[in-house]
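Heads up, one of the protein chains got dropped from this complex, but the rest are sitting where they should.
And now, subunit A:
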Amino acid sequence: MSEPIVQFKNVHKSFGDVEVLKGIDLDISPSEKVAIIGPSGSGKTTIIRMLMTLEKITSGDIIVDGQNLWKMEKNGSMVEANQKHLRSIRGDIGMVFQHFNLFPHMTILENCMTAPIHVKKEEKTEVRKRSIQMLERVGLGDKLDNYPNQLSGGQKQRVAMARALVMRPKVMLFDEVTSALDPELVGEVLEVIRDIAKNDDMAMILVTHEMDFALDIADKVVFLDEGVIAESGSASQVIEHSQNERLQSFLSRFRN
């Protein structure tokens, strides 16, 4: 097996006195699709926010492509990472948010083009071409000059995915990207994710309550419960052969 692209090593996270993640160990290989499932409040969002550097870790290590994300070497000892260090690694990671977070003052196309141009300093015409291709891929080739507030939730979320993909991350994070959508719009977004999962070789970490979907596309399913990984393995292992009672009762809630 190849070197993991992401490794969590005994990662702990507390908010004040409350420990919400109690020692997470997780390896993700370069093109692996990982679904994180678990009850509300179990710490799913926190895990991927720490990887996106939106939340500091309390202890442990997160390794991204061989580099320690939250720590750096300084005069021979490991110290807390500074902005420069975080920026040097963060480019490998992209994220799609529950509430889209598109930039309202930019058109759809500008939303996709801004970061490759201003962050990665890429050439504008190439970025434009790639952004248009990506927007066509998510089915929005006819909306390039629209502003986000002209779109439906499902369309916004597809733009958000295109915006993240144009940056060519090695790891893509999805935090319940369909849970803010009207039910009839969920399908179109899941279709795009399925397309990405089947055709792109980056690693993906999905937090989702769309159980059937997750089990369908995931190489690995991680069941998080009260801040620990209670079960982890292939979809069939976790779903069909797990003896874990809390997992069984959690899953039963999704079976009509």
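Following the convention adopted for this analysis, a contact is a pair of C-beta atoms (placed from the backbone, for glycine too) under 8 Å apart; a residue touches a chain by one contact, two chains touch by 3 or more; residues count from 1.
The rule is simple: contacts and distances are computed from a predicted model.
A single chain of the complex does not appear, and UniProt lists its protein name as "Amino acid ABC transporter membrane protein 2 (PAAT family)", one of "Amino acid ABC transporter membrane protein 2 (PAAT family)", "Glutathione transport system permease protein GsiC", "Carbon-monoxide dehydrogenase medium subunit" or "4Fe-4S ferredoxin-type domain-containing protein". Among A:N10, A:S59 or A:Q150, only A:Q150 touches the chain that is left out of the view. When the full complex is taken into account, the listed residue touching the unshown chain is A:T53, out of A:Q7, A:T53 or A:Q155. Of A:I62, A:M95 or A:L185, it is A:M95 that touches the chain left out of the display. The residue from A:V64, A:I132 or A:V177 that touches the chain not shown here is A:I132. With the whole complex as reference, residues 52-54, 83, 87, 90-91, 93-95, 97, 99-105, 114-115, 118-119, 132, 141-147, 149-150, 163-164, 167 of subunit A touch the missing chain.
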